[in-house]
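Note that this complex is displayed minus one protein chain, with the remaining chains in position.
After this line comes chain A, so read on.
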Amino acid sequence: MVLVKGIMMIPWLLLVSLFCKSTQDGNGQESGVLHCGAQNLKLTNSSQMILLTWEDTPSCSAVQDVLIYELEVLIADKKEHYDEVAVTPDQIGSSHSWNWTSYLALECASHSVRLRSRYKNHTSQWNQETLPGLETSKAEVYPKDKHFQVGSTATFCCVLPAGDVFDKMSLTEYSSADMNTTRISNQTYALTVHLNQASKYSCTDVKCELNPDVGACAYIGYPPNVTDLQCETRDLQSVDCHWTDKDSSLPFKSVTEYHLLESPTICAKWPETRCSQEVRVDARERNWTLTASNPLGEVKLSDTADLTKRVHMFPPEGVTVLSVNARNVSLEWKWTVQQYYNLSLICQVNINNHGENTISEYFGVGLNFAVLNDLIPNWTYNVAIRCRTAQHFWKWSSWSTNVNFHTKGDVPDALDVWMQVMDNQIITIWKMPLANQSHGHIEDYEVTWTKTTERERQNRTKVAPNNFSLALSLDTTVGHIVTVTARNINGSSAPSTITIPSSNPDGTRVNTSLIIGSNGSFNLSWSASPTASCGYIVDWCPTLGNCTVGWLKVSPNQTNASILSKNFKDGLRYTLSVYACTQEAPVLLQRREGYVREKKIQDGLFKSVKGQQQDWDYEVSWEPISRREQTAFIQGYVLYCLDNNNNKVINFSTDNPEATSLTARNLKNGSYIFTVKARTAVGECGATSITATLNLLTDNLIGTVFISLAAVFGLLSLITIVCYRHWTCIKDTVYPPIPKPVLTSTGEHGCRNFQVDQCHYSEADIMDVPELYCRAGTPINGFVSQENMPFVFSQTPKGYYNQPLKKFTPPPLTLPSTAIPSQPGLPSSPFRREFPNASYNLIMQPGNQQSNFCPELQEGTSLERSSDGYQPHGHPETFATNQTEEDPDSPMSCVSTYILLPQSSSR
């Protein structure tokens, strides 16, 4: 049974073992892949870049899909970076590499790289390689002397030996705000800086502040920045390029280098911006490449050009003057580049004539000479030459060196002659030949003249070289022809002739008009004249005083001229004349007078200023103003009156420039300052003042009063005398004797039998009367003199009488018998006693008004005046009687009656 069981177990065991084997076979392939990994790891570095190389293990050959290598970078054992490298099946078996640049210098800390493979979720073990950091016995800063671009971020580290204590790190010229310090390990610290400024002098210091300081230098700058490349040829054998390079700089020893046409040879170094290189110049376009490089970068720039169209010539060399004549010169020069002799060239000759430049152009193949014409004899010139190719203009060469030469002398140019006729003298004048006209030293002038009627008879004289006029006393009624020549060592100039016209008093006169200059000159224009065959002559000289004439000749087609002379003075009046130049004598066309610039006339212009009062007006007059005094055209005058009392100014003016007086009107009494000024285009000027006091009103008034008083006095005296002489006659005529009234009784009341009822006085009224006479008046003379005529009293004791008295018998008057004390010293009469106060001018009205006679006080009339005589009244005044009723206490009351005052005789 056991055997059977054993025999039966065998196939099962075989099956199991087969299964196991097949399973083991499959697992063996997989486990082979899983053993695939890296071997032969090699970690190196270049500056801050780490480079890892490795190979696949042999087991990787079985891998049929992409194999991934995972890499980790650890800095000072701190994971800093992760990366993957994919290896395709066809790459398996070859060497692999990977690199990474650390932000930190490798001396600062250990840099380790771990590597493992990953295949289908299976990963191998890590393989690690390490670059140890620097172990130093003294402190150091890394990286040293490295280049950085402005704008980048850099990390520096300070590695301290064991035991040293870190203080701080710094970067010269950087603030702490731009920097960040971190601790990497116990003895290593890092400073991270954003570099925002280039090194100024050599390099920027990075310091680890210890004792002593340690540090490193950093070059901070810019990569090349080249623009505007332009290439040309100068000698047709090389290319010459120039460019601009802004900020392409690093500190010393790291400057940008330039290479042309990919040549390894350095063509130029910054800051140079030009270099050349020999090439074969042919007529085709090609690229001219410039390479600029510095430790921070490289830039290439190209310019496409056909150099045969970009020929920038060198300037002519060895310019010499071959032959010098009076008016022309020939020049010759050489070319340093032989090819120029085969080129079609354009050359410019700059002729400098005492600062004035003239450029002449010359053409020719290989041009190397030029002839300069129209030169001034006896004259120094300075010339320079530049050239370019005639075809395909690119640039002018620079100017050659300057060459001087002096032309030969010649006869003087013809003189500019003019004339001036003064009284019986003919003055021939000519302008001094300028240096460019005399062509040599002037030895003398020769003047010949002849009458126009006798041309064959010539007079001749010589004038010294420093004289430029000749006065000839000739018969001015006859025309003359004057010819002037100048002579120098080379001979005489061409003759200059002028015809002096005969003076003709009946000749046509030309009106003079005014002219005002502008900008220091006169702008003159005139109408074209058909007679002006040879142009026009404008001459000028001061209107008054010595006339030194200046003149200007203009062409026939010109009818205007701007006259500018250095001799012109402001405020001086000039006379300008325009003549037509004819084949005969000049013909005057126009005459003007004016100022080149008007000037304010000085104060005190007016001479002999006088003032005269005319009633309320005051006339200020002056002498006519001479033109010599005028520095501007007078357009009128202004008279200012300053009232000294109230400082008020009033003015009176006239627009008449010929006026010699001005009147101030309607003035008042007082003191005035009269100032007269001339009105001109430049303002009021030439002020002259006088002071006067006006007192017309007082004088006249006093005079009138005195005259009136004298007249009245005289008249009164005359009347008095006449009246005195003819008193009897007058008395008889005017004052006939009146029979004495017959009194029936005598007693205390002298007029007892009078009809007293004609005057109805109440007792109270009567009693009131004395109150009005609070002041006794003077006795009335009339009463005294008419003592025997008690019923007649006169207000005009000197003979004036109220007219009614002439015609009417005095009415009976009944007076109340009041106890009014008589005035002492007065004659005792009944009448006087009853009218003790004669200051009241009582008027007795005759006739039927007898019932209403009441005394009345004349308002506004003094008692004295009333007593002296009659005062005529234009308007007899009345007082309303009802006043009594309203005011019963009134000192005088008249009831239902009026007191009539004498009427004026004029009425």
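The rule is short, and it goes like this: a residue touches a chain if its C-beta (ideal position, glycine included) is under 8 Å from a C-beta of that chain, and two chains touch if they have at least 3 such contacts; residues count from 1.
Going forward, contacts and distances are computed from a predicted model.
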item: "Glycosylphosphatidylinositol anchor biosynthesis", "Beta-adaptin-like protein", "serine--tRNA ligase" or "Ciliary neurotrophic factor" - which is the UniProt name of the missing chain; value: "Ciliary neurotrophic factor"
item: Among A:216, A:305, A:500 or A:524, residue touching the chain not depicted; value: A:216
item: Selected residue (touches chain absent from view) among A:141, A:474, A:609 or A:662; value: A:141
item: Full-complex contact with the absent chain, from A:83, A:164 or A:205; value: A:205
item: Which residue of A:65, A:84, A:135 or A:173 touches the chain not shown here; value: A:173
item: Where the missing chain touches chain A, by residue; value: 141, 144-145, 172-173, 201-203, 205-207, 211-217, 251-253
